[in-house]
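Note that one protein chain is taken out, while the other chains of the complex remain in position.
== subunit A ==
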Amino acid sequence: MASGGPSFLLLSMVPTILLLCIDFACCNTGRRTSDGLDTDFTGFSVPLEHSFEVDDVSQFRVRGALQLRGGRETSVSLSQNQLSEEDRSTLKEVAAVDGLYRIRVPRVSLSADRQSDRPMDGFLTAFVRACSLVESHLSDVITLHTDVSGFLIGVSIVTIPGACRGTEVEDEVDLEAFNTTLNVIAPTNAPQPETALFIERMDMENEKRGKPQEQKSFFAKYWMYIVPLVLFLMMSGAQDQSGGGAGGGGANGGR
């Protein structure tokens, strides 16, 4: 562990509160103030920004912070602020005109050894209809997608439920804190052709089939037909020899 380079060393020495979880982290720390955002974790923090404007010109403000802590298993957690009174009314107004609620995160790498490589410019953006966010009482699912090397390549946001039915959200308290589920999805490995298993199965089948169905000779298979036939022929031959005249006469008469 200690040989992983100075930055790694630093990371591993710092005491951490959050438990590591693989590709999945969920957090609803909406009641916390923004002052305490960066004090608990020294890992890596990037802002999660959002924008919702009535005129649909995006103006991103900080919504919370994504705590990224690299290592072998990436862990991401989210701490976010409460929506202010002003924000709540704006969000409802935007929802009323069927505007969009957008989020964006900067392009970063989630793996520890790449973080110091170079800062990447640009953002990844995604959107959801503001009305569905309001109607779902701010319960959303944010998914971060990474590529094979751990770079963030995309972000997506959906609300559950996702539909806009036009139901009024009366209670202001429902729109105070986000109820966010955060997922990190890395690419899955596509399967290779399953040759080994198939060959194994074929072998097993062959083995099974091999035992009872040994190649029998023609005689061994059909002895029950051949023996009576031969017997019958022999018998009839013997009869022919003994009573040939009668048999022959009968045959002639038959025609």
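In this text, contacts are C-beta pairs under 8 Å (C-beta built on N, C-alpha and C of every residue); 3 or more make two chains touch, one makes a residue touch a chain; residues count from 1.
In this text, contacts and distances are computed from a predicted model.
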Protein name as given in UniProt for the chain not displayed, "Bile acid-CoA:amino acid N-acyltransferase", "ER membrane protein complex subunit 1", "Histidine-containing phosphotransfer protein" or "Protein DECREASED SIZE EXCLUSION LIMIT 1": "ER membrane protein complex subunit 1"
Touching residue (missing chain; options A:Gln82, A:Thr125 or A:Asn179): A:Thr125
Touching residues (missing chain, whole complex) on subunit A: 56, 58, 98, 100, 102, 107, 120, 122-129, 132, 141, 143, 145, 147-149, 151, 153-154, 156, 158-164, 185-195, 197-198, 201, 205, 209
